[in-house]
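My structure is below; once you've seen it, I'll send some questions.
The complex is shown incomplete by one protein chain, all other protein chains being positioned as in the whole.
In order of appearance the chains are A and B, and numbering begins at 1 in each one.
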């Protein structure tokens, strides 16, 4: 079996035992990147020499007899929204083109400390705003299942790189579904940890109260290993939870739902959902029941207001978070001809440096926070947030996890919703509630839709700090489906 | 009800420091009007007795001890600056005294 077909767990073991060198593993992935990148465009930056240097360092540590962690030497694709001191960081925006941060994000630092080999930075919707990666200033990423389709977003480069076997692991960030939805539409595993479970320090902010770093992998155990590697308390992030990381790796190995109470969210389904998605979802629910779970229907009436609340809260925070991109201290500067004022140069730079979706959200957020509108919009949205948390609390009194389709449709064609924001926003319908309430949620593959043969994701939601339940149920579903399918959904690297 | 007019978008663009072209104003006015019309639904359930949540989780009192940590060097600090003079960030002339 070629190295790119190995799981991250296997690669870590091969490197630790010396059966493969980190350099060999890195080179195999660099070769795959060179082969498919022209078609997929998952990466914004790859520096093969730097990759091999990292890999050599791991091999050197092994040679020196240092103990290596379970992911040491394993390659990873890193979303270009985390700062990296040795690589450019753009957040998919022209306004940061060429910017080299003088510091590493906490997630970046922890990847390095775990010995992961960072292959490069992956493409994303500009400032993580979008569900298709079409909003990247550097061009769209293509779904390895069908290159004419979107890989999801905003972490579309991250999902595509793993689905295309360019990397066994990748990092993402999830503000309204930006890990789970790309994972679903590319047939891989993507986890949004509990808010505050993984550090935002060095993650270029979109919406501070929602942004959550999380892992992508082609299987549940690998995702759990990566989750464990970069999560945990960070004193640099005031919203970080000062508690141990839930036992996610153990849960992924446990893979059992015997006696577990599973709630099906009544509000997710029906109109607007692709029949093939609903069919695969129902199959997954039946599967859970057959595995010994007790399945009940649970109503969360406020979830119907999650999408509008999200499209007030996230733009409000983004309008403020993105104010720092002003051409004064870093990044693009446009129109500074010696006569224009700072104010004019700021406005020209921001107009030239931000794409349409970012501008839309900045103005929407500015509107929602304006005096006279604050109470009706931002204030009401915050109340909806309370209601959604209450719905989750009530639901988790009845059941251990909630399930739903991850996203209403399979991957849509590139360009289809590009200038129809309302249609685009619907992609996050099922994922947003967990961002608003801060609880853990994962997407695992549950088959291919009959009508287009594209992957469908099952979302498993657990309470705050119940991340391990997502992995436990996700792994059980994965195992049962693999038994049924005779292997994983993505059996081998797609021929592209 | 038309929630957002073209003039209002122009005002929002000024507040947001976005120098938008006329055709952009028209385009955004239509889109923002549609979006605002849709998201205004939140008011339907936002009763007076519901406390607003500004954060995902109810953490409080997260403080840092008053200890000095290393700063960046001026070279690092200024490394991304569009213009530099005398170890300071050079910026175009500033109009207002302050906001």
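In this text, a contact is a pair of C-beta atoms (placed from the backbone, for glycine too) under 8 Å apart; a residue touches a chain by one contact, two chains touch by 3 or more.
Assume contacts and distances are computed from a predicted model.
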Name of the absent chain as recorded in UniProt (options "Carbon-monoxide dehydrogenase large subunit", "Ribose import ATP-binding protein RbsA", "Aspartyl/glutamyl-tRNA(Asn/Gln) amidotransferase subunit B" or "Glycine cleavage system H protein"): "Aspartyl/glutamyl-tRNA(Asn/Gln) amidotransferase subunit B"
Chains shown that the absent chain touches, full complex: A, B
Touching residue (missing chain; options A:48, A:69 or A:102): A:102
Of A:346, A:364 or A:418, the residue in touch with the unshown chain: A:346
Contact residue for the chain not shown (choose from A:57, A:304 or A:323): A:323
Absent chain, residues of subunit A that touch it: 82-83, 89, 91, 96, 99, 101-103, 105, 200-205, 207-209, 235-239, 316-317, 319-320, 323-326, 328-330, 338, 342-343, 346, 366, 369-371, 374, 378
Where the unshown chain meets subunit B, residue by residue: 11, 14-15, 17, 54-55, 59-74, 77-78, 80, 85-99
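Keep in mind that, in the parts below, only the chains that are shown with their structure count from here on.
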Centre-to-centre distance between subunit B and subunit A (centres being mean Cα positions), rounded to whole Å: 24
Contact set on subunit B toward subunit A in their complex: 4, 8-9, 12-21, 24, 28, 31-32, 34-36, 38-47, 50-57, 59, 62, 64, 72, 76-77, 79-83, 89, 91-96
Residues on subunit A engaged by subunit B in the complex (per definition of touch): 99-102, 195-196, 209-210, 235, 238-239, 241-242, 302, 305, 308-309, 311-312, 319, 323, 326-333, 336, 338, 340-348, 350-351, 354, 359-360, 362-364, 366-367, 370, 376-377, 379-387, 389, 421-422, 435-438, 464
